[in-house]
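First comes the structure, then the notes that go with it.
The complex appears here without one of its protein chains, the remainder shown in place.
Chain nomenclature is as follows: A and B, assigned in order of appearance, with residue numbering initiated at 1 for each chain independently.
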Amino acid sequence: MSYLHDLAVFLAAVTLTYFAALNLIYLAFTAIAWRSLVEHLRARGHAPDDEVFTSPVTPPVSVLVPAYNEGPTIVESVHSLLSLRYPQHEVIVVNDGSSDDTLERLKTEFDLVPVRKALRFLLPTAPIRGAYVSRRHRNLWIVDKENGGKSDALNAAVNASRYPYVCAIDADAILEEDALLRVARPIIDEPEVVVAAGGIVRIANGCRIDHGRVLDVRLPRSRLATLQVLEYFRAFLIGRVGWSRMNALLSISGAFGMFRRSLVETVGGYSRDTVGEDIELVVKLHRHMRERDERYRIEFVPDPVCWTEAPETLAQLSRQRRRWHRGLGETLWRHKPLAGNPRYGWLGTAAVPYFLFFEFVGPVIELLGLPAILVWWIFGELSVLFLVGFFVVAVLLGILLSLAALTLEEHSFRRHREGREIARLIGFSLVENIGYRQLLAFWRFVAFFDLARGRNDWGEMNRKGFATIKEAPLPPT
Amino acid sequence: MTVNVDPPLVLVADDDPDILDLVRYRLERSGYAVATATDGAEAVRLAGELDPALAVLDVMMPALNGFEATRALRDDPQTARIPVILLTTKAQEEDVQEGFASGADDYLRKPFSPRELSARVQAILGRR
Partner (left out) sequence: MLEALGIAALTLAVLSTIFLVALVLRRTSVAREERRRLQAERRLRSLALDIVGGEEIDVSGLATEELAILAEVIGRLSRNLSGDARRRISAYFAGTSAFATELRSLGDRRAWRRATAAYRLGDMACDDAVPRLIRSLNDRDADVRSATARSLGRLQAHEATEPLLLSLVVGVVPRAIAFRAILDIGATALPGLHRLARSSDAAVRAGAIELIGWLGDASDAELLVGAMNDSAAEVRARAAGALGRLAEDEGATALTDALDDRIYFVRLHAARALGQVGEREAVPRLLQQAREDRFEAARAAAEAISRIDPQALLAAAELPDAGPHLHEAADLLKA
């Protein structure tokens, strides 16, 4: 009996400490993010994107698009990628053995013609069936290959790319017109030092989209999606700005990131045996550069650049979060030597341990801690007042952090123009802390078992295709 | 009182509103009527509808860039004879050549002098 008691006390203590530490970390990051964003905005005022656009030394970029069964959306996506504002770029779509009409649609729409394209075979991939170029858009290439998974497709695209920088993008993500310009900016400013840069992903549900461009930013109608919007602000904006400052950015969103191609090739490209291939690549890059003792940076670009469809059902969200968590675990496991290792700078001493303890193991603590505290209370060693007080504090802190993130976004980018939307977000920040977070913790907890069982699949997400508006009638001249 | 002939119409296309304002200001004071477009596709469409005497096109525009728009104008018999002046920031040899290859009649580098642009417009229209 006393074992149970001691265990409960121990767990409860760990949980309380965990929450306290976590929230303090969040607070610190929020403060860092504030400063960083203010500086970033000021700097951007002085150097508008147009100058990057028209500069002759802006390096050309290969945009890599792995595509598997993207039939409904592929044509629209490619059009929007082709019309990105950038002085020189090519678009390489890799048809990863789709079983639908992805390739046919591309052939029809873009007037494709087969070409014996010379490929570098630095990164091993599944067999290539052929390559095509668009007669109308000479910078659009299609590589057709047998199915091998997303990493495999990306590696094939790297093999086919022409330019010194590559930008990997999900086929269903929507990029802002200036996305390449903005994400390339840190690289252009310091090409010797900055080896990779990533943008933030925003949630497109509810936004008005036409021809692959986001016209109008609106909150989703779905409550679940709205919660994710808030979460993205708090987690992405705040977290990544902070880590980027310490050159310990663990993840450039898989939906959108730019890399120096030669380095990607050197570290072996995207790993095919993990679902978290995007974070894994970034960690590999960090590790490679640090082991070589070379001066480098991997930057996070906070400007809104990339939009994606967020899952709107619990089932889809659960699959997504479990997959993310598995990916995180696999990456952390693969790069164990980094944990706590000062050789890897802040990445080793701060980021990896943080992600290991607070993000990876954290959900376990969150879930087990609660019953533990209850048990402790049952034993009468905890007054109800304390318990209630603790929870009130925890929730309030959570709300404070959400609000801080909101204010930050509001101050910086003002994408959500309607006051009503802000009010809705504020309301949801309450819900986020009571219920949503716990649900996420649960799924991430489940992910442990997924890992144990060796689940390696991606799961499907229904492709709704993006809702488009009809073309507006011409204004009378 | 003599009847005024309609002033010649110049179509100006640029996604930068400052450029549109500057060019329109100068051309209107030089005696031209001005229609504006903010991207290449709109420019081609308006050219077909309004039949301008001349088109001034920025090279770096969304939808269709200046070169593509010029080619589009040349490809359509209705608009093929409209003279085109390209405004370009990138002035390296290849781009100028591509400009002429696409069918433009003249080009002007940015930053530009509105007076010089007006002079070139006058020169081209005076020849016709």
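Basically, a residue touches a chain if its C-beta (ideal position, glycine included) is under 8 Å from a C-beta of that chain, and two chains touch if they have at least 3 such contacts.
The shown structure was predicted, so the numbers you read here are calculated from the model rather than taken from an experiment.
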Residue of A:342, A:380 or A:419 touching the missing chain in the full complex: A:419
Please pick, from A:28, A:396 or A:434, the residue that touches the omitted chain in the full complex. A:396
Residue by residue, what part of chain B touches the chain that was omitted? 16, 18-19, 21-22, 25-26, 29, 92-94, 110-116
If the missing chain were put back, which residues of chain A would it touch? 42-43, 46-47, 51-52, 55-58, 113-120, 133, 135, 138, 188-192, 383, 385-386, 389-390, 392-393, 396-397, 399-400, 403-404, 406-407, 410-411, 414, 419, 422, 426
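Rule of thumb we're sticking to: only the chains that are shown with their structure count from here on.
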Between chain B and chain A, distance of the C-alpha-averaged centres to the nearest whole Å: 43
Would you mind writing out the residues of chain B in touch with chain A in their complex? 16, 35, 46, 49-50, 60, 62-63, 89-90, 92
In their shared complex, chain B is touched by residues of chain A numbered 50, 53-54, 56, 83, 85, 87, 177, 477
